[in-house]
Structure formats: C-alpha cells, structure tokens
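Note that one protein chain is taken out, while the other chains of the complex remain in position.
The block that comes next holds subunit A.
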Amino acid sequence: MIKFLLMVNKQGQTRLSKYYEQVDIEKRPSLETDVVKRCLSRKKEECSFVEYKDFRLVYRQYAALFIVVGISDTENELSIYELVHNFVEVLDKYFSRVVSSIMFNLDKVHIIIDEIIQNGHIVETNKNRILAPLLALDKMAEAH
C-alpha cells in the first residue's frame, strides 16, 4: 500500500503532501523533513529506493522537484517509480510548465492525484481518464 506522497523542492520544502495512512498533523513536518533529508542527500548514481523505518521510500527527481512516495512491502518499487513518472507526464500534459505551475494550482494537482491513487491504492493509470474529471470541471467553469 502507498502510505504517502510528497512533492518537495530542492530546498527541502514540502510543496504538496498526501497521506493515505493516519499520521498526526503535528508529526507530519518532522516526518517530512526526515524523509526529504534522506532522499536529497543521495547522489544521482545511488539507487532510488531507500529503507526507512519499517517501510520504503521511492523517489524521483525532476529538475528542482522531488517526488517521494512511502510504500509498504506489498508494493513493487519499480512500478511505483514509474507511477511517479506517469503522474508527472499527466501534469505535463495538463500544465505547460510543471514546476512553476503546480505551485499555483495545487487544487488541480490534488484532483489529479486523487484520480491516480485512492486510499493508498493505484486506481487509474490511463492518462486520458485521469484528466477527464479535471477537463470536465474546467468546462463547467468556463460555461459559468
């Protein structure tokens, strides 16, 4: 199961976090700092999977943006690694410039994530279907 997904910038600031397992709000910042520190300190040639406490981190870097996913041992690391890429490609398809756009459209990023992952499980991987609700919303907003 997927435990959480974080989007972090190079300075280690969390840009977006999504938890699928109950973590107290007070504990999230320290968890995020710790998780991010581990991933940011790794070099390019090091492997993208990190053992962390009783679970694993899978991370992937896109320019100044890091995406970190915490998973239990029932998930397949490589498939999560590519899920991240699939997600980024969806963002890419929707926003013209991902890194700066997501900051100003976090709500839409949330909608996209919700279409891909629900309750910690992969629910949809088809890019067109992932974007369908968002495009429908945009249409509604325009029609208003």
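Couple of notes before you dig in:
Throughout what follows, a contact is a pair of C-beta atoms (placed from the backbone, for glycine too) under 8 Å apart; a residue touches a chain by one contact, two chains touch by 3 or more; residues count from 1.
Methods note: contacts and distances are computed from a predicted model.
For the chain of the complex excluded from view, the name given in UniProt is "AP-2 complex subunit alpha" [choices: "AP-2 complex subunit alpha", "Glutaredoxin-related protein 5, mitochondrial", "Superoxide dismutase" or "Dolichol-phosphate mannosyltransferase subunit 1"].
Within the set A:Leu5, A:Leu31, A:Val69 or A:Leu83, the residue that contacts the chain not displayed is A:Leu83. Listed here are the subunit A residues that touch the chain not shown: 42-43, 45-51, 54, 74, 76-79, 81-83, 85-86, 105, 107-108, 114, 118-119, 121-129, 133, 136-137, 140-144.
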